[in-house]
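A single protein chain has been omitted from the complex, and every remaining protein chain is retained in its original position.
Every chain is named by a letter (A and B) in the order it is written, and numbering of its residues begins at 1.
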Amino acid sequence: MSSNVGSAKKDKLVGDLVVNVALALLVLLWTIPTIGLLVSSFRDQFAIATTGWWTIFPHREWVTIKTIEPGAVERDQPIDVENIRATFDELREGVQSGDKRLVWIGNRRLGTIQVQEQEWTMNLDFTLENYQNVLTGKRYEVTQPDGSVKIEQGSDMSNAFLNSIAVSIPATVIPILIAAFAAYGFAWMKFPGRRMFFIMVVALLVVPLQIALVPILRDYVRLDLNGTFLAVWLAHAGFGLPLAVYLLYNYMSTLPRDILESAFIDGASHFTIFTRLILPLSLPALASFAIFQFLWVWNDYLVALIFIGATADTQVLTMRIAELVGSRGNDWHLLTAGAFISMVLPLVVFFSLQRFFVRGMLAGSVKG
Amino acid sequence: MKKNLWLLLAMLTAVIVVISACAPAPPAEEPAAEEAPAEEAAAEEPAAEEAPAEEAAAEEPAAEEPAAEEEAMASTGEGGYLDRALAGEFAGTTVTMMGPFTDEDEVKFNNAIADFEEKTGIDIQYTGTKEFEATISVRVDAGDAPDIVDFPQPGLAANFASTGDIVDVLSFMDVDTLRERYDDSWLDMAVVNGPNGPMMAGVWHRFNGKSLVWYPKDDFDAAGYEVPETWDDMLELTQMIADDGDTAWCVGIESGAATGWPATDWMEEVMLRTTSLENYDAWVTGDLPFSSPEVKNAAEQIGNIWFNDEYVLGGRAGIVSTFFGDAPNGMFEDPPRCWLHKQGNFITSFFPAGAEAGVDYDFFYLPPIDEQYGKPFLVAGDLMAAFSDSDETKAVMEFFSTGESVKGWLQAGGALSPHLDAQLDWYGDDVERGIAQLVQEATAFRFDGSDLMPGEVGAGSFWKGMTDWVSGSADLDTALQEIDASWPSNN
Partner (left out) sequence: MQGSEVKPKSASPLDWLTGTVGQIIISLFVPIFTFVVLWQGFIFLRDSDAPKIVIVLVAIVWGVGGVALLYFVSNWLIEKLSPFWVRTLQPFVFVGPAVAILAWYLLFPSARTFWISLFNSSSTEFVGLQNYVAVFTDRTMFTAFRNNILWILFGATFSVIFGLLVAVLADRSKFENAAKSLVFMPMAISMVGAGVIWNFIYEADPNIGLLNAIWTSLGGEPQAWTSLLQPWNNFFLIVIVIWLQTGFAMVLFSAAIKGIPGEILEAARVDGATELQVFFGIMIPYIMPTIITVSTTVVIFTLKIFDIVWVMTGGQFGTQVIATQFYREYFTNRNFGYGSAIAIVLLLAVVPVMIYNLKQFGEREAF
């Protein structure tokens, strides 16, 4: 008996170990790119363009300990240097002897022979400048007609951040509200056209939102809605609704039928059942959709661009970050920092909504 | 409420105009028309001096009834709207603009127009966007077009012109005025097919010189290489560098959704150097197919360099996967890993910070291949097109047709002016001044063909065909045939 318990314990321990190791592997695989981004966001432009982000970890690298000027050495003949005889082409590839390596850096005309040794190094030249630039705005130097240089400070992120919040929160809550009502309707109410409307919802899941931009903008122009928050909320609501209805419907339809039945017997109306019973029970589904919708709206560029525009006053965070790429699209170092800053709020939302994913919520409330 | 406000504004403007018309005009220093050419004209022509001159000209139109019909203005021509704007007639109005440039360029642009805004009271609201094509397409189709759009590719503007969305420049500026401001070649390049025949889609605001090869000057000199004068010299130099153990060329055609465009530039350069200008023009308009021997020959010339792994840094894989802006980096390593880079003058803004012109890098003209075709120069530029026919829009458009509108940008660097009245000493950067001079000396210049071709080809199948060919997913004949097939049928 006792040995049995012991082996069960051992099994559990092994099981836990397997689970955690497997999980750790997956998580590591998933995190490598993100780590790359994080590390890069602390490196300056030059470092990013010339060395890999992983060189911040200790690694063995050939380090030059001595540089020899080859002078007028005949390049077409084998060259004697540091007790080694090698041709130019061999030297270009690197010639190893003992722990040393000789490399010809450069071409036949210009160049030096470097004597290298392998050493453990880490590339730790980090900088906070990227974040500083992103947060406080870029500085532009503009030469004035009189030759003087005027420094213009780009706008900081606070305005764009606020705009993004003003867009994202209602654009998340509104479709959830509308979709929750509709999902309940599809799941638990009988009405003519139910099937047809549901087909519509599923079919519209695949419609690329780009096809809607022109007609919707035309309507907005007519209604004088363009450029308002309402316009962009409704647009996000419209584009997010099919998925919201579909996900919430699927969740609500799996709720046990007898909960509703007993509520009806108690004389509750659909509205009461929905607000008092179904909504609280659907919290995990609502929370998961809220996370996604928030992310999509937060990271959206096109819809906001079309419906509220990109002026300094109205632009959202993604637009500011897109601008960070620079006129020519090569300021990677700023983009990495920008990407991280814009990730903060979605992650906060994720963490705060994650607590709704706990076991036994349904069971508990059914009993209660 | 709003209507009343407008009425009030309109009345105020009218009053102001009448007052300014009655006020004695300051003496004119020189007629506006004479301002244009003469390179060696007075070193600095400060904006302050020009203003009175133009105000003087304003006397004439402003003296007319302020409410004069646009048609009348157009027929009298003579740049009426700009003068009226400078007279303050449109003060308090707003002109919205959209374009693909953002960030630093946006600052430079705003800086260049600030003076005009201050003088006229017209507020120019520019919005730059990275999703330019989709945004402009959606907004125009939905009836929410900005007043003026900056098109980096006139081919795209042509699409909008054909559907009648763009206001013909000739409807508010006359040809003579335009001739005074631009070389005829520029004007010809702005003519597109409108709904009712040929029209002028817009005015040129700034351009890029393309036919340039950049090289790391200090190392280049130290190595004893010499700037080639002919194509063959250049190929010899390429071979020489290869023999010395390096790859001569830095090439990168990766550019996200626009991957392939640097390859189309090469095609255009070689076309200009291996066949007649007539053939080039025919090629651009679709009359000379891609599958013709002329085009194929041009591609093969490029292939001779590009597909030799000893000649190009990173070989084919390097070409297709190197971001075009990162391509020149190899020149600035110590010692350089590649030595030559063909790209427009804008590339200098990609060079490492601190790289000094004339020391760390310099440029030469991409040499001619066949002497009989002279020294043609390839350019690309930004076309300002009007989507609104409001008076203030026309005034701003007319402003863009003057060198003054880009002067601040020339000073700040990063742009070249196509305007005849722009002076070489406006350039704040010796390199750019040198390029401007090169363009003036060129035997002929032609616009970037892919930018002029219809969007399907110039911003689609041409890019794709070149990438397919370079990456080996299609052979040259297939790639060229597919570009031909994508050419929109004339309907």
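By definition in this document, a contact is a pair of C-beta atoms (placed from the backbone, for glycine too) under 8 Å apart; a residue touches a chain by one contact, two chains touch by 3 or more.
Keep in mind the model is a prediction, meaning the values are calculated, not measured.
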Among A:V81, A:A166 or A:L277, the residue in touch with the chain that has been omitted: A:A166
Residue among B:E117, B:E133, B:D281 or B:E294 that touches the chain left out of view: B:E133
Residue, one of B:E104, B:D144, B:D168 or B:E254, that touches the chain absent here: B:E254
Residue touching the undisplayed chain, where the options are A:F42, A:F88, A:W104 or A:F239: A:F239
Contact footprint on chain B, counting only the chain that is left out: 133-134, 137-138, 156, 159, 162-163, 254-260, 314, 316-318, 320-322, 454-456, 459-460, 463-464, 467-468, 471-473, 482, 488, 491
Footprint left on chain A by the chain that the document does not show: 15-16, 19-20, 22-24, 26-27, 30-34, 36-37, 40, 48-54, 159, 162-163, 165-166, 169-170, 173-174, 177-179, 181-182, 184-191, 194-195, 197-212, 214-216, 219, 228-230, 233-235, 237-239, 241-243, 245-247, 250-251, 253-254, 260, 264, 269-271, 274, 284-285, 287-288, 291-292, 295, 299, 301, 318, 321-322, 325, 332, 335-336, 338-340, 342-343, 346-347, 350-351, 354, 356-363
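Convention: only the chains that are shown with their structure count from here on.
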Interchain centroid distance [CA atoms averaged], chain A/chain B, Å: 36
In the complex, chain A residues that touch chain B: 45-46, 49-50, 88-89, 92, 105-111, 138, 140, 142-145, 147, 150, 152, 154, 210, 213-218, 220-221, 226, 301-302, 305-306, 309-311, 319, 322-330
Contact footprint of chain A on chain B as seen in their complex: 46-47, 101-108, 111, 125, 127-131, 134-135, 138-139, 141-144, 219, 222-224, 241, 243-246, 255-256, 323, 325-326, 329, 335, 346, 349-350, 352-353, 407-408, 411-413, 428
